[in-house]
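Shown below is the structure under consideration.
The complex is shown incomplete by one protein chain, all other protein chains being positioned as in the whole.
Let's look at chain A:
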């Protein structure tokens, strides 16, 4: 007689594992060229508990792969290694400095009868190189934003200082990587812009000019509303990294206290100042506090002679946030902060409610908010503008999408296709689930649309996308 206990039955279920970070290391092959000194090449290794010989072996494999690939293409370095169990991504951001990320393939664990160990099946086709290659580059950009290039630490304090900085930065940063929810948006690394009418846009610009005029210490300014960018004085690439930091790390940590109830502990002591809702997100939490420290995070941005170091002041009133950047050689004092608070606080509060009002009016005229009719992702390589109606909201921890992960991967596949040839293209595919996916690439712009019209044919799908382009992108020409 066969009896299956509930425990056994539950044990028979398949277990699905998402991709995860196995290793992340940084090495420089020139630091330990002699045999027996291989450990010196390793500047950072995650997880640090890994046994020394294994670290050396893994670094050795990467070196061998890079060297081997040079036999065939001396100018283009290896970017990834695929194996049954994992994928490794290589990136050489500065000469001889290699960053390697090892991601385990997603897998399914199938239990076996008779107490045999479970069978593991690796899903080797699930990880997209473009997505995770972009994640590695993002890691470096983020390090560089807060620490400057590796060479800076090397000049300032040699290998030891660099190792300290790497440890300090990546120990925390790696915990914020959510590899299972990375997708096409990571490849683009775009910036979401806030749509605004001309009048309000001019108001913001004049606000920025006025503040920069009165507080001449301010070198660059960036203005955001609702986690979307409106104005930036920084170079595009720096803004892209800063934007990523603000929207996935800083802003989510300071959830809106304005929305909290009056007596909520979340609401900061406005200290009788009811004229405005302005507050510092970096630097002092409360200006009135005599103990307040006036220390701001430092960031590094590109300048004519390499890079420059800046204090990053982020000041927020309701949904409007302004970033002010000041040369790091200048000390930011209490007086300066008070001056800034007094000047910016009331104006920003006013601007925030102006924008909010405008936004509500616009939304009302364009019809009530509802589930977007079209699911699409748009990206413009020229100004890094991105727009997605697929992603609900990107927070620090999770990125929720409203479509099946397989469809997201098909978008990624189409994007890879586009990247191969430098010409305008359109690709329309029908998945096995009968969803249609349309990709259009036209003059540096890419648009991806997912249509859930199972019985539609190619012609009808084409009509739908035309309609979308007419309503959402009426001034952009897409190849038909």
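Keep in mind that, in the parts below, a contact is a pair of C-beta atoms (placed from the backbone, for glycine too) under 8 Å apart; a residue touches a chain by one contact, two chains touch by 3 or more; residues count from 1.
Criterion: contacts and distances are computed from a predicted model.
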Look at the options "3-methyl-2-oxobutanoate dehydrogenase (2-methylpropanoyl-transferring)", "V-type proton ATPase proteolipid subunit", "Acyl carrier protein" or "Vacuolar fusion protein MON1 homolog" and return the one that UniProt uses as the protein name of the missing chain.
"Vacuolar fusion protein MON1 homolog"
Among A:15, A:52 or A:85, which one is in touch with the chain left out?
A:85
Could I get the residues of chain A that touch the absent chain, sorted low to high?
61, 64-65, 68-69, 71-74, 76-86, 123-126, 129, 406, 409-410, 413, 417, 420-421, 423-432, 434, 457-459, 462, 479
